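With one protein chain removed, the remaining protein chains of the complex are shown where they sit.
Here is chain A:
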Amino acid sequence: KSFYDCELTFLTKQEILLAHKRFTELVAKEDRNDPSPRVPMSKILTLPELKSNPFRKRICHVFSTSESKDGSLTFEDFLDLLSAFSDSATLEIKSHYAFRIFDFDDDGTLDRGDLEKLVNCLTGETDDTRLTPEEMKQLINNILEESDIDKDGTVNLSEFQHVISRSPDFVSSFKIVL
């Protein structure tokens, strides 16, 4: 195992070792001899840290490097994931990946559809916590009014990072620790 690359992540050696242990538990038996096994998304989602997270599928898709875009992760992708969510990752990295996670249609900006999906993920599945369509419309209008500086109707990365920089709690809440 080349630990030289661990300098390029924000993780410590212990964290990488722990990640390796947890990752190999997920690898299917037939792939164990593979030098760089790829774990399908369904198995990644069995991790307790991700199991109940409403953004779990988006997280897998964002960090996945597979050509078939199926959300499967190699060990390096898994390290990338943990590094972005770690304690010492910079605000910039976290906000960059948060933006990509919230960008449900992957078009590089958060438009109305993205924002609507985001709010629905936040408020949950049950009917009494979901917002009504009027509330949703008003909410999205307000969000765009507050954060869309160049008034093009979408929130791009810079505007998103500008909003994020106003909240000191973002760094501590955008964390996943194994």
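Simple rule for what comes next: a contact is a pair of C-beta atoms (placed from the backbone, for glycine too) under 8 Å apart; a residue touches a chain by one contact, two chains touch by 3 or more; residues count from 1.
Basically, contacts and distances are computed from a predicted model.
**Q** What does the UniProt entry say the missing chain is called, choosing from "histidine kinase", "tRNA pseudouridine synthase Pus10", "ER membrane protein complex subunit 3" or "Transmembrane channel-like protein"?
**A** UniProt protein name of the non-displayed chain: "Transmembrane channel-like protein".
**Q** Over the whole complex, note the residues of chain A touching the chain we left out.
**A** Residues 4-5, 7-10, 12-14, 48-49, 51-55, 57, 61-65, 69-70, 76-77, 79-80, 84-85, 88, 90-93, 96-100, 102-109, 111-113, 115, 117-119, 122-124, 129-131, 135, 138-139, 142-147, 149-154, 156-158, 160-177 of chain A touch the chain absent from view.
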